Structure formats: C-alpha cells, structure tokens
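Removed from the display is one protein chain of the complex; every other protein chain stays in position.
When the chains are written out, they are named A, B and C in that same order, and each has its own residue count from 1.
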Amino acid sequence: MPPRTPIPLITVNPAKKPWEQEKPLHNRWHPDIPAVAEVKEGDLFTVETVDWTGGQIKDDDNSDDVKFVDLSQVHYLSGPIKVTDKDGVPAKPGDILVVELSNLYPLAGDEWGFTGIFDRDNGGGFLTDHFPAAAKAVWYFDGVYAYSRHVPGVRFPGLIHPGLIGTAPSAELLNIWNTREKSLVDGGEKATTLCSVLQTRPLACLPNATGACLGTVKPGTANWTKIAGEGARTVPGRENGGNCDIKNLSRGCKVYFPVFIEGANLSMGDMHFSQGDGEVSFCGAIEMSGKLEMTCQIIRGGMDQYLTPMGPTKLHVNPIFEIGPLEPRFSEWLVFEGISVDETGKQHYLDVSVAYKRAVLNCIDYLSKFGYSKEQIYMLLSCCPCEGRVSGIVDVPNAVATLALPLAIFDMDIRPKKIGGPKVVSRLDVPKSTYDGSLPRFVNPAAALQ
Amino acid sequence: MPPRTPIPLITVNPAKKPWEQEKPLHNRWHPDIPAVAEVKEGDLFTVETVDWTGGQIKDDDNSDDVKFVDLSQVHYLSGPIKVTDKDGVPAKPGDILVVELSNLYPLAGDEWGFTGIFDRDNGGGFLTDHFPAAAKAVWYFDGVYAYSRHVPGVRFPGLIHPGLIGTAPSAELLNIWNTREKSLVDGGEKATTLCSVLQTRPLACLPNATGACLGTVKPGTANWTKIAGEGARTVPGRENGGNCDIKNLSRGCKVYFPVFIEGANLSMGDMHFSQGDGEVSFCGAIEMSGKLEMTCQIIRGGMDQYLTPMGPTKLHVNPIFEIGPLEPRFSEWLVFEGISVDETGKQHYLDVSVAYKRAVLNCIDYLSKFGYSKEQIYMLLSCCPCEGRVSGIVDVPNAVATLALPLAIFDMDIRPKKIGGPKVVSRLDVPKSTYDGSLPRFVNPAAALQ
Amino acid sequence: MPPRTPIPLITVNPAKKPWEQEKPLHNRWHPDIPAVAEVKEGDLFTVETVDWTGGQIKDDDNSDDVKFVDLSQVHYLSGPIKVTDKDGVPAKPGDILVVELSNLYPLAGDEWGFTGIFDRDNGGGFLTDHFPAAAKAVWYFDGVYAYSRHVPGVRFPGLIHPGLIGTAPSAELLNIWNTREKSLVDGGEKATTLCSVLQTRPLACLPNATGACLGTVKPGTANWTKIAGEGARTVPGRENGGNCDIKNLSRGCKVYFPVFIEGANLSMGDMHFSQGDGEVSFCGAIEMSGKLEMTCQIIRGGMDQYLTPMGPTKLHVNPIFEIGPLEPRFSEWLVFEGISVDETGKQHYLDVSVAYKRAVLNCIDYLSKFGYSKEQIYMLLSCCPCEGRVSGIVDVPNAVATLALPLAIFDMDIRPKKIGGPKVVSRLDVPKSTYDGSLPRFVNPAAALQ
Partner (left out) sequence: MPPRTPIPLITVNPAKKPWEQEKPLHNRWHPDIPAVAEVKEGDLFTVETVDWTGGQIKDDDNSDDVKFVDLSQVHYLSGPIKVTDKDGVPAKPGDILVVELSNLYPLAGDEWGFTGIFDRDNGGGFLTDHFPAAAKAVWYFDGVYAYSRHVPGVRFPGLIHPGLIGTAPSAELLNIWNTREKSLVDGGEKATTLCSVLQTRPLACLPNATGACLGTVKPGTANWTKIAGEGARTVPGRENGGNCDIKNLSRGCKVYFPVFIEGANLSMGDMHFSQGDGEVSFCGAIEMSGKLEMTCQIIRGGMDQYLTPMGPTKLHVNPIFEIGPLEPRFSEWLVFEGISVDETGKQHYLDVSVAYKRAVLNCIDYLSKFGYSKEQIYMLLSCCPCEGRVSGIVDVPNAVATLALPLAIFDMDIRPKKIGGPKVVSRLDVPKSTYDGSLPRFVNPAAALQ
C-alpha cells in the first residue's frame, strides 16, 4: 500500500512569467476560462501559486517597485480546477463544493514576503489620505514566525491563507457583477466617508482587457477578446468567494463554496503569510508565493439545502467558512476603539467603515509613542494577527468598531504604565520610494487599476 | 488584619424606581450631575445597577412591554463616582483613569435577563426592515450559563459586562457632541445604506428633557432644567466610553478612560449577561440588572502620554481596553460572510455596515433551515458570544464582513452535512406582541427616542 | 413567573464552629451520616462551606497556626445532600449522579485565603525533606485575581473549585477502603521514593474517633461511636470522588459520580480559590471558605452503562469529569522537566512521583534566581494555575514529568535571557513560625494525622 502522498496538481516556477507557467495562470473571473487540472473528491492534492503581483516586488530597501506597481495585471490565480465525484461526475450548479485547506506553506526556495503602502495615485488604501506615499516592508520567516528588518521589534506566528480563492461564476452571475459594479461607477459617487481621492482612486475596477491573463486561452483569438472584455476583475470578494481576505482561512479550515458552473472551476492565489482583519494598507498582508494542500468534497444540491439566495436573483449567496483548530493562541490583547465620528470631527450615521478607520488611526497614534514611525504601524496592523470587530451597530448615531492587538508580538510591554510613560525605542524606519517624481513612468497611474 | 472585603459603594433595589434609589441614578451625560459616591485608587468596591430600561420589561410570554417600551427614559446609570488618589487628590482633566473590572455578577435575587426586537416605529434595530414587529426572549441563568424557553436548544456561558460605562464629559466636550449630532439631524440624511425607516427612526437622539433623570439634581430647579436641556443622551458610545457595548469588557479586564473633569465622575449601567458583536437587535444583549466589583488607578497626565487627539479638538480621543483572561474558550466556529452588496442586489462602496448586515442575514437564513424562526436567530445573534469581524476594507468596491458563530452553543451539529441536509427540529417560537394596534398607547412612538 | 433564583440549600457562618452550624458539617465518609438537605434534579441551589481547617488559620504574619494545626479535625464538609428525581424518587446505587458546578465564589465577607507549608512533624508535604519548617502565605482577591503580600510580584486569575466533593460510600465500599489502607499501614513500608520521614508522617490516615464531626449524629450515642470508629478519613481521593483536588473543577464543569447508597448523599468542602496540579505543599491551594452554585441530574443505571469496575469488586470505579469552558487563557508557558533520578542521583524505575518531584525542584531552583525565597516558590507552585504532566511513562528507566508555568502571572519576564542573566529583585519573604520549640504544644504531633 503506497503512502498517501499529496498529488502535485499545479506547480509554479516563480522565475517565470505567469503566462509562461506549465499550467498558465489567470487574473480574471469568467466561466469560459478552461480548467487546467482535474481532481476527484477525496484526493489530497497541492497547488502552488505566485505572489499576487506576479513577481513585481523585490526584496530590497527601496519602495519604487511598490510605487509603480502595475495594478492592471494582479491577482494571478492558479487553476481553474475541475472537481468531480469519485465516479468522475463533475460538480454541478446548485451543489456545494467543500474545500478543506489541510496545510499551507511558503513556496520552497522563495521564503519571504512583503507588505506595502500604495501611492495615493496608484492603488491607495484604507488610510490613503493619511499615508499618500508608497512604502514597503520585507518579511523573512523563521518557520512559523515572521520578522522584518523594516519593522524592528515585532515577531509573530503566521496564519498562512489564500487571500483569494473561489469558484467560477456562471455567465448569469458574471453579468450581475458587471452590471451592479458599473452602476456604482456610473453613479459617480463624489463623496465617500473613507477618503477624498476618488478622482484618482476608482470606485470599482470594471472589466478591462489591459493586463488580462486568461490561462490557456490564447491572446489574439476571438475567445480571448470576448473573455478579456467581460471577465470580472479579481479585486473584490463576491458571491463565489474571491478576494475575501479572511485571515483565518488557514490550516485545517473548510470552505463551503456555491457551485455555479459544471466542474466548479476552483481557482486560488494571493497567498498571505499573515494578515490583520481588514488588510488595511491594501497591499497589506505579508504577500508571498505559496503552496496549498487540500481536499474537495461535493454536497449534491447543497445550495438549496443550506444557502438562501437574497434579493432579485437566486445567485446572490455567499460561501460559509469553518475555522481550523490551529490559530495562534494569544492571551493578552490591547483594544483600540473608534466611533463613527471622522478625524475632522464630523458625525456619520452608524458607519462602521468610519468607526474602524478611527480605531486603526487611534492604534497607529498610540504605538507611534513607542518609537515606531506611523508607516511602520500602518503596515504592521495590515499584516499582523490583529482582530477588527464590529462592536456596536445600533446605538445611533455612532457605530463602534474595535481593533484588538495581541501584546505578545512585541519585544516590549506596550501597555499604558502608571510610571514613566511609554518606553521610546529608536528604530530604523521603513524604506520610502527614492524616485523624485520628475519623470512619471506612466501618464495616468490611476488608469492601471481601472 | 481584616479580610479585604469589597466596599459596597452603590446598591440598588430593583423594586424601586430609578429616582427612588438611595443613591439616585441618572440617564444623561453632563459635567454638572454631582457625584453620589467617592473612592480612592486601589479601593476594591462594588456598584449595583438596574437593567437599562429601569424595570419596564417583564419575565413573561408577551412582547407588549417591548413593543411599547418608553425609550425616553432608558440607560439608567449608577454613579457618578468621584475618584481620588491615595492622598484624596481627585483625578484631573488630562489624567487617565484605569478601571479594572475585577468581577461581574447578576444582581442577587434578580437572576434573569431579556433580549428584545424593538418595533420598527419604536426603536427599531439593525435589521428593522426585515423584523418590523416587536418580540422578546427571556433568559435564565444556570450559574455561568444562559438558556431561554423562547430559544430552545441553545445554552452558552456569559461574558458579563457593562454595556455602558464612562467618565463625565467636560462642558466643552458636551458641546462638541451636541453640535455634531445636531448637524447630522439637521442635515436630514434621507437615504441610508442600513434601513428605509428614517421617517420613524431618528438619526440621533438629541438632548431632550422628557424622561431625564439627573441623580441628586432636583426636578423643578433651574439647575435641573439646564442639565436636562443640555445633557447628552446615553445611546451612542463617544469619547468618554459610554454605550460602547464591547462584549469582552468582562472579568479581569481593564479600561483606560480619558478624564475630562475633576474627579473623573465615572458612571455605569446597562449590564449584559452576554452579547454578540454588534448587539444587532438593539435591545440586544441579555439585558439585566447586575453588580460590578472593581478598582481604579489614576495615571497622572496620561492623556498626553498615551492618547493622541485627532481633528479640530484635543478632546477627540477614545478609551483603550485590555481584555481579561477568562473568555469562553470555543474551538469550533462556523463563519458567515457578507459583502457590501445589499439584499436588493445594489452595489455599495466599501461599506462595512452593509457587509455586516448581509453576513447577519446570511446566518439567520442558514440557521432557519434547522427549525428556528428568524426572530429567534436574530435575537440569538444579538446576545450569544458570536464575533463580528471587519475582514476586508480595501478591495473595491466590496467590503467584506464576517460573523463567526461558536458551534458548542447548540445542542445539535449545525454544520453543513454531505448526507441528509439540515436536521429540522420543531421548536416553540418567541412570543410576539398580542396588541392588535387599534388603540395606540402613544401618538407618535418615534418621538420617544427623540 | 418568578425569576429562577438559586435555592440557598446550605449556609454556613464562618464565625461559628463546624458543629454549631445550622446544618452541622461532617469530616468523615460513612453511609450512616444522615442527609441534612434534599434537592430534586434540575433544581439550581447553593451550598456554602467553611475552609478545610474549620477556621484554624488566621490572616496574619505568623505561621504558628500552620505549624500547630490540628489535623485530626480537618476537611469539614457541607452535606450530605439527598438527591431525588423530579418525582421525588431518590438516586439509587448503580445510578450516575451528574453534578454541574455552575458557579463558584468566595464566601461574602470572608474574601481571603491561605497557602501553607506544614511542619515535617505535623503534616509534611510533597517536598517535606526540603522544606521541613512551617510557613504560610495569605492571599487577597481582586475579583477574579489573587495576590499576596507574602509572595510579591505575582497575580493570577483563580479557577475556584471544591478540593473535596463526593457521594457517600456504601458499607461494602467503606470496608474495602478501610481494609486496603490498613494493609498499607500494616505493611509498614519503610522506604519510599518520596521522602524520608515516614517515622513521623503516616502512610495513611485510618479511622480515628478523635476529632470526628458527624453532622446530626450526636456525640455520646452508640451510633456516633460506631460511625466515628469506621468512618473513612477525608484525606485521599477515592472511588466516590472525595479529595481529588482537580484544579479544573470550576465554573461550568460537570462531574459524573457513581451512586453507592440511596439518595447519593453528596457532600463537599475544602474550597480553593486556585490550585496548581499536584497541590504540592499539601496545605497547598489558596484555601478558603466559599459558595457553590449547582444543579444535579440522575442517569438511571448509569454505572452499568458507562463505568467499568476493575479488580475484585464492582465498586472499584472512579468519577468522570467534563471541564468547563472558562479556564484562564494563557499563551506563554515555561516548562520544567524532571526524570526519575532523585536528587541524590539515584535511579528509579519509571517512577512519575520522583520525576514530578524533580520537575518541581528544578522550577523552584530556577525561580529562586530571580530573588524569590524557595519557600515562596514552593507555595506559589502549589496554588497558582501551573500544570503538572505525565510526559513519558514508558522509556525505561526514566519516567519524565513536566511542570508548565504560565508566564503572565509574573510582573517581570522570567525567561532565560541571552544578555544579563536573571533579573534579581529584592523581596519580602514569607512569615515563618516564631515559636522556639521549647514547649511542645502537643506530645506527638504526628499522632494528630493518624
């Protein structure tokens, strides 16, 4: 009886371009991108992924690569994978696909990651008004722990997870996505509670053939043009899972995905060594290449049994997750609160986004008293195992959000002290971009994300 | 050497009215409400509180009391308590007041609680469009556990905490609150992403003398009229703490409060046996009377050392919390996700409030497949130890929020199953109001909250 | 509908003697000690207990009371309690009695505790050869936390539990106990792997009328003489539960007890605010008076269904425990190891007792480098939430035992450091006995325990 070694279903070579991989990657959601691999339920298999930028960011001390990242070609996904039952009958629309992520790793030989702050004019982030300039932090791994020369004095165990994992949408669901997101852009919302930079940061990323990578579909064909023109961008989480950025999708968890097309066509990428709730700096987890070990099961007819569609279409559902048993076990937390009064003092009505922004800003200010730069903390909160909570959502007019930070990740006690005040330690700061701005590398950086 | 027994600083008799208590209660925030008690730092003392409605809700099987609750006279607080250092010098503006909640209990002889859904026209809640009719669930306690005849099949340990605790605002801070909240009401926001009932549910509760209870300030005096006319309502959490509804402020936690007036004037109330993140049904925790055991410390000049004001005034800060070591230890969780596409299919831009509403609705729909009514689950999610998370806040256009539910609170396995589908158990439902609506008890119910 | 307030089944007044209580206490196990109270299954009720010495130890700075404690009259228990089903039919032999300890408290007005080291000639303890002199530490409570002026620099949350709880033995089981324990004493084991003081410390405490307290049985009657002459001493844990000293029998746990006589006759006492695994100093938990809140259920015929007797009699079974969900949540532990080579260098064969002794000694030596006296640590390890593990029991000739100590209970970092060595803090020591020994208060101190 042979040992049950995982099937190496999809491998990648990070030295090659995404479209040059043996099983070429894709960066759009579309039902017509063909499966590149197939598994039966119960099979234990592995999938390797490149980092979300496809290798644009380097392990160095300069942030130009983050400042000028090409966001039109991000979220390279491994897959699609066709899933069948033990008799070879594919998963069908209406089924639930149960994916157990039974282990997750950095990619051997490529054990490092990065966290970035995007330039306000090229990507931005949750606090882009406060942090308009690009920056980055490079992280190394001591097995389960991450540490960074750019954010000294912290070290924490990772909860490795895929930022992006999902099943393929049906044509009908894809159309719903494109329609509703276009309505938002067309509505041209001028004000937002979150930032003032809508003139440069898009409301949504609509289908755009520029930068599209479509797996085995050959560029130049009519099929490529159609798919690239329709394919949903990978930025947001949606009904199929997608970029849900749930930091606890780690060792031993299960995801119950709705199946929208025959075979389910499961894809994944954007591996994170660790992430904080909200992934606030946008390029925000410890981004890396990686490997997932997993199994699939099919619950026939499971969507009818377990998921209730909401709204005008029966496709309007979401995956369900079951957390794994190996989360880091922290006992001591410091919790920062925000209410839905923004940093100018303006009152908002039960707006959790504003409240969470305030909680994050409060925490950044607090930690900066201990000798960190605010950029360091912004990136740290984006990638360390902190928890963002919706604490109060009914007490008009203030939503209350909280950010809980585990104390054990710091090499000193960061609690308020009765005697002596905060202990200020002089530290190195993160690298900024050294580019002087005189020669823009692209005319309209914001266009990239569009 | 005498044993160190806690000082019974404030006691209440739940059979009496709030204003008849030996140390009369108050339900407004104002610097001029006099302290009714005084403690030194290091003293171990207890404070008793009535339930947040001051005894309006009964342990019976009819929801009329919830439907017609008088919301003008809620959040009765015990206090204010003047805090001094060991030499009797009071806490001063600019200090931090450290409050350790060293133990919390139901009130002896009054060991029960309730969770309610408010009528859409009298209070409402996070999902008021979906649940317009009043309902309630009564909970009993087996020591650390709560259970309800109105929500059969669940039982969970409580994390007893004060929904409402805070220091008194200074006159300057009070004025900031009243100004910004009035701006919101005056702005007359007509649309909101959260519900359609702004015509009946207020945007904010502005100062209103009706129902005011002001401690030792005698009604009929000029002082009473001034304070009642200016005093901030207790509904929202604000810079002083207040109704922050943080479910983990329980056994052994510490709160670092800013001090705005001499003596700090700490008040508290609205005890909860247990609450879910968000307290979604508004009357939503297991509401009860209770007792807190606590100590205070003063960090002189702590606001300058540790808190950074933001915005136009240096008063714009928030408390910091340190979680206690005795949280329930759950290992298995089922997690429901929501994205910022509302239940009509409309796309919203990075709106966590909408995303969390979807996550809660998804969970309610899911659990209703197991034989529960949706009202039962709405109340359960409001009061059981579930966690609401801000999972993604940067992936335009969708915010992602998640609701994590501990499996151990149910008496059956509620995970999706490959075989057999959900196990449907027939159960009793919650009591609804039996009132037929023909004779409104008050002309404009919504006015109450105003 | 009245609130479900616990029934105050047994109350005590710590100012009175054990035999003067309204429902008199008992300190022997015997089937003929009559029940003093009765409950139905499902009833929520409370039981109060005195401390295990019945008030012999004082809150002061002198250890004479520990040195001369009268061990003939210890372990005063509240009960017995007769348990019936809802129809009033008593629990019967062969049933299982399920006891849920739904909450536990110090006794109001008596909120303090003590830990002692017994004199080698009057009680002794696990390390009595190393610590022959009596000492004590007095603990106060800040709600869930304990701290001591005699062991500065530590503070920890308690897991309040009854050291002693059990059902009454049948006459047959009592006889088995007395027979096997007498065999041990008669065998006159001269050497032991644990200590050298068998000449003064008894191998077992056989029935002894001196100091007996038998509830409602009147001294001077024939019945009293019979029961006092046969009644099992309360020192060890046995088939009925008894002095099992399991530190996790705390909030929300369940115990499944075998029932040996009609009514079950449940008794309990020896409340601990906190205890370390092993309770190594013997007087070793934070000993206190206290109150338990609980419910009972009966599993009819449960012993046959769930418990398998072993050995020559069907009575040779043990209770089963289900841990509650509210244990302190510690993340960081330092673990000390011992092997079954004793402190003289002698090799023992797979002896966990020796291995655990070495682990405890190793930990005491280690912590003494940080400025503590060894007596302080011996008592601390006896009462703080440390874990004692049987790590290896098969690797001849060495058993391996480990002692895991949570780091969060110390006010400084006690891990080994690369730079600087242990941080030595000068601290007050524990009080020793001031008695000079010239006038022994009793002729044969060891006789007391016999």
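Note that in this section a residue touches a chain if its C-beta (ideal position, glycine included) is under 8 Å from a C-beta of that chain, and two chains touch if they have at least 3 such contacts.
Owing to the predicted nature of the structure, the values given are computational and were not obtained by experimental measurement.
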Revision key, fill the gap. Filtering C:E172, C:D395 or C:D411 for touch with the omitted chain leaves C:D395
Review point. Among C:I7, C:A209 or C:I323, which one is in touch with the chain left out?
Key: C:I323
Check your understanding: For the chain left off this view, which of A:S63, A:T84, A:S102 or A:N243 is in contact with it?
Key -> A:S102
Check your understanding: Thinking of the whole complex, not just what is shown, which of C:L361, C:I377 or C:V430 touches the missing chain?
Key -> C:L361
Exercise for review: Check each of C:N243, C:S274 or C:S289 against the chain that is not shown and name the one that touches it.
Suggested key: C:N243
Practice item. For the chain that got dropped from the picture, name the residues of chain A it touches. Key: 1-6, 44, 59-60, 100-103, 108-112, 140-145, 157, 251-252, 293-295, 324-330, 408
**Study point:** Contact set of chain B toward the excluded chain (per top definition)
**Key:** 328-332, 408
Check your understanding: Can you name the residues of chain C that touch the chain not displayed here?
Key -> 96, 98, 125-126, 176, 180-181, 183-184, 189, 192, 194, 201-205, 235-239, 243-248, 256, 277-282, 284, 297-299, 302, 305-308, 310-313, 316-323, 325, 331-339, 341-353, 356, 358-359, 361-362, 365-366, 368-369, 387-402, 404, 415-418, 421-422
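Just so it is clear, only the chains that are shown with their structure count from here on.
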Check your understanding: If every chain is reduced to the average of its C-alpha atoms, which one ends up farthest from chain A?
Key -> C
Revision key, fill the gap. Between chain A and chain C, the Cα-mean centres are separated in Å by 52
Exercise for review: Please work out the Cα centroid separation of chain A and chain B, and write it as a whole number of Å.
Suggested key: 32
Review point. Counting in whole Å, what is the centre-to-centre distance of chain B and chain C, each centre being its mean C-alpha position?
Key: 41
Revision key, fill the gap. For chain B, residue numbers touching 2 or more other chains are 325
